[in-house]
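Note that one protein chain is taken out, while the other chains of the complex remain in position.
All chains are identified by letter, namely A, B and C, in their written order; residue positions are counted from 1 within each chain.
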Amino acid sequence: MIGVSIIGGSGYTGGELLRILSNHPEVEIECITSRRLDGVPVTKVHRHLRGMESLEGLTFKNIPPEDIDSDVVFCATPHGVSMEIVPVLYEKDVRIIDLSGDYRFEDIEVYERWYGKKHTGKLEAVYGLPELHRESIKGSKLVANPGCFPTGAILLLAPLVKEGVIEERIVIDAKTGVSGAGVTPTDATHFPNVNENVVPYKVTSHRHTPEIEKELRKLSDGDIRVFFTPHLVPVTRGILTTAHVFLCEEMDRETLLELYRRFYRGEPFIRILEEVPSLTGVRGSNFCDITLEVDRDGRVVLISAIDNLVKGASGQGVQNMNIMMGLDEREGLWFGGLAP
Amino acid sequence: MIGVSIIGGSGYTGGELLRILSNHPEVEIECITSRRLDGVPVTKVHRHLRGMESLEGLTFKNIPPEDIDSDVVFCATPHGVSMEIVPVLYEKDVRIIDLSGDYRFEDIEVYERWYGKKHTGKLEAVYGLPELHRESIKGSKLVANPGCFPTGAILLLAPLVKEGVIEERIVIDAKTGVSGAGVTPTDATHFPNVNENVVPYKVTSHRHTPEIEKELRKLSDGDIRVFFTPHLVPVTRGILTTAHVFLCEEMDRETLLELYRRFYRGEPFIRILEEVPSLTGVRGSNFCDITLEVDRDGRVVLISAIDNLVKGASGQGVQNMNIMMGLDEREGLWFGGLAP
Amino acid sequence: MIGVSIIGGSGYTGGELLRILSNHPEVEIECITSRRLDGVPVTKVHRHLRGMESLEGLTFKNIPPEDIDSDVVFCATPHGVSMEIVPVLYEKDVRIIDLSGDYRFEDIEVYERWYGKKHTGKLEAVYGLPELHRESIKGSKLVANPGCFPTGAILLLAPLVKEGVIEERIVIDAKTGVSGAGVTPTDATHFPNVNENVVPYKVTSHRHTPEIEKELRKLSDGDIRVFFTPHLVPVTRGILTTAHVFLCEEMDRETLLELYRRFYRGEPFIRILEEVPSLTGVRGSNFCDITLEVDRDGRVVLISAIDNLVKGASGQGVQNMNIMMGLDEREGLWFGGLAP
Partner (left out) sequence: MIGVSIIGGSGYTGGELLRILSNHPEVEIECITSRRLDGVPVTKVHRHLRGMESLEGLTFKNIPPEDIDSDVVFCATPHGVSMEIVPVLYEKDVRIIDLSGDYRFEDIEVYERWYGKKHTGKLEAVYGLPELHRESIKGSKLVANPGCFPTGAILLLAPLVKEGVIEERIVIDAKTGVSGAGVTPTDATHFPNVNENVVPYKVTSHRHTPEIEKELRKLSDGDIRVFFTPHLVPVTRGILTTAHVFLCEEMDRETLLELYRRFYRGEPFIRILEEVPSLTGVRGSNFCDITLEVDRDGRVVLISAIDNLVKGASGQGVQNMNIMMGLDEREGLWFGGLAP
């Protein structure tokens, strides 16, 4: 059994880690921390999980990272908090999966510019997108789990960028559910403000932009310019990503779909579809559904759908854990979505 | 391994049976029928299940019930259709779980009056609510799986009715998601008619009324009068049932909660709560959450929440199968809900 | 022209007063106050009203009630705040319409018990439900505008209670949209907590209970016991009220509908329907739609639908103003709802 701890377990990604790990046959949840909720049973907060034996008796603890000694530690902490905690864990004999943005950038300056805060210092970390970096994840001590938008966007564009057949400008228009904004109520998540609405935000300035761009650049010989605009839509879970690109040379749809099928051959969680993906096809699951269509003038529209809390956060974290610990990558994650 | 067939697998309950059974370690899905979709892969219709190996290669077949030879057959067929199919299966060496209303009534006349159709003839059947009829289910050949509203309502009221402490009039005000209406688009399920709306329907004439009433009457010494009014609310899954009753004698909340805890002791899927249940606490799971509050004048408000497609249909069907086949009742069903 | 001021205009009822009054041909909006937003243009907060000339140049002002000198003053202030402001206004030559609960009770003790605060002192006020108290409203200086739930519930039950044909126990099961909770984000209004959910709250203890009860008692010879349970549903606007009562004597549906039609004859905003009311039939309008059905055992199910921000708050406030000022009661309010 693999001992697992979760730092910062009271939010949505913490709850989702519990939902997945409580059914993972190789995992024992040893510790889950929360500053605010010391002593509170986890199923008092994550009520949908009441009854699960593996969570029975588990209470949130307010303990410092130095006192945590599991095989694997998930940091479900916000940006800025992780970089206080991870260095402490890094000194210990644990494997770390950090769900924040703090260790996603090789170039600390990019982080500091887009996140608007000083970094405590770089650590050796692997960007935890298994479909691109599986081998490095295997041996890594610290995995920086990708952001939700970057997961949907990078998986959507990687094959085309790698193949070197598109122009450098990539326009990405994403639609996200509200759970991505976290558990804390704000004006932006107030029901009457979200319901019956579509709200563009950080129209040219979302910090997932450089994360998408640096990963796509690694795959490309030429330049890549990512233009990213997210929209909040009145759904709880899911990200639908629409990318608009132009081919350098003529290619038809079937050729491109074949390119995608080949690129993702053997990937358990990538499904290349003939029809358009949609959120209800992936809700609650770790799948990323992808299709594309070719327009006149070599325009290609690419569409992906993920559950932002699963493949876009906690599910991918568990996938990374499985890889790091030499387990079947699908362990604990091998279920279809919830539809309707 | 238990061989399972599903008759009428293209709807929501069929899809939900597939979602659950494809992860059930003791089950092999042998056959799934559809008149309309002969030859179509099941994951073409239930797209959220693409990738599940146990469903790979599985296509809908248009074959008659006499050609079905599994250990267990689920009839996910509508009222009126089941009573054509079940008698054929009944002649064979199979166990049958019928999700329609056709075999739920001991008194065929009640069925014919409320369903407005002639019945093809009574068969020995057990009403498949495990919490009340587990022993009978064990040995039964034909289980009549309860309706969605009756599941939430009967579980909510059984302990109080059995105890004989309430007046005979039981007012039940239920709120249901739209998936209960099935996959076929109608005016009632047209998005602009449901969204931003609450729609009472069959205000005094819903046919789940006699189903609830006859089960509660079995538990009671005196008379029971059920007054049931359902409302359609703009959610996809879930039934929230509010029952309004009056005590014959003074009792406080803690005494009543204790009565419920005792009545349901050891029941894996019943959770008696201190706080109010809500749909997001049970979505996607087989749990039934229950609480109650005591008002002045001996009024008690009881509230239950279920997922209408799981505990209210397919999940309960699998629970019944587990009982019939001597498996752990929780097999294939032991997961928390999906929240948020 | 009637000069109007609004105290506390930054919330939903303030916005709704502006929406209605900015199109009212007899009204000039002179002043709108807000402690927090001094100097901010009103259309910066109520953005949907940008462009309306009558609001151009209008900014929130942080001024005390003693400096307000309009013909009519609306207090769109919370419970507890109104009773600080209204006494000041009461000394002046203004007509007051208070949207809070502070002056709705003849019996201050009831208020203090249910609202949990000491009252600053009773003032002569009329309960502003025009269909019941039109004549008193005409001459009144202070109108206590009814609560949202009481509006839907009292209008629904008044004819039957007045007629003296039902038993004393009245069970009311209400379903409300989220805008009733106001503009301030809370856990209860956080989108992922409301969406795909139905949440019962204050199941036996909502303070609109005594408000409904005391108004119905005025209409009745015998006793009246109101049992009220509200539910939050994932819609922004609207209240659907379902009342469950029992007749003392046999009466059929048509007789009862006729009783309702007679009771509300000439009422512009009451529509007695044959079919079930629903929220989309009244959204954005000042109408209250009502129907009823008769069950066995003399049970009657009554259903009403209102827009909680219009007939349940600001629209009714304007209706009261029209009555107080001798205008056509429909002035500024005579439009159909927004559907779909």
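Throughout what follows, a residue touches a chain if its C-beta (ideal position, glycine included) is under 8 Å from a C-beta of that chain, and two chains touch if they have at least 3 such contacts.
This is a predicted model, so every value here is computed, not measured.
Peer 1: Which of A:G51, A:G101, A:G238 or A:G317 touches the chain that is not shown?
Peer 2: Result: among the candidates, A:G238 touches the missing chain.
Peer 1: Any idea which of A:L129, A:V294 or A:L309 touches the chain not displayed?
Peer 2: Among A:L129, A:V294 or A:L309, only A:V294 touches the chain that is not shown.
Peer 1: Given the contact definition stated above, which residue among C:H46, C:H244 or C:R299 touches the chain not shown here?
Peer 2: Final answer for the missing-chain contact: C:H46.
Peer 1: So that we can see where the missing chain sits, which residues of chain B does it touch?
Peer 2: 12, 178-179, 183-187, 189-192, 194-196, 234-236
Peer 1: Residues of chain C in contact with the chain that isn't shown?
Peer 2: The missing chain touches chain C at positions 12, 15, 19, 22-23, 46-52, 179, 195-196, 236-237, 268-269, 271, 273, 275, 280-285, 287, 334-340.
Peer 1: Touching residues of chain A against the unshown chain: what are they?
Peer 2: With respect to the unshown chain, the touching residues of chain A are 169, 171, 173, 175, 177, 192-193, 195-201, 203-204, 225, 227, 229, 231, 233-238, 240, 242, 244, 246, 276, 278-280, 283, 293-297, 299, 301, 303, 340.
To be clear about the criterion, only the chains that are shown with their structure count from here on.
Peer 1: What's the chain with its C-alpha centre farthest out from chain A?
Peer 2: Relative to chain A, the chain whose C-alpha centre sits farthest away is C.
Peer 1: Please report how many Å separate the Cα centroid of chain B from that of chain C, as a whole number.
Peer 2: It comes to 39 Å between the two C-alpha centres.
Peer 1: Which chain C residues reach two or more other chains?
Peer 2: 192, 195-196, 234-236
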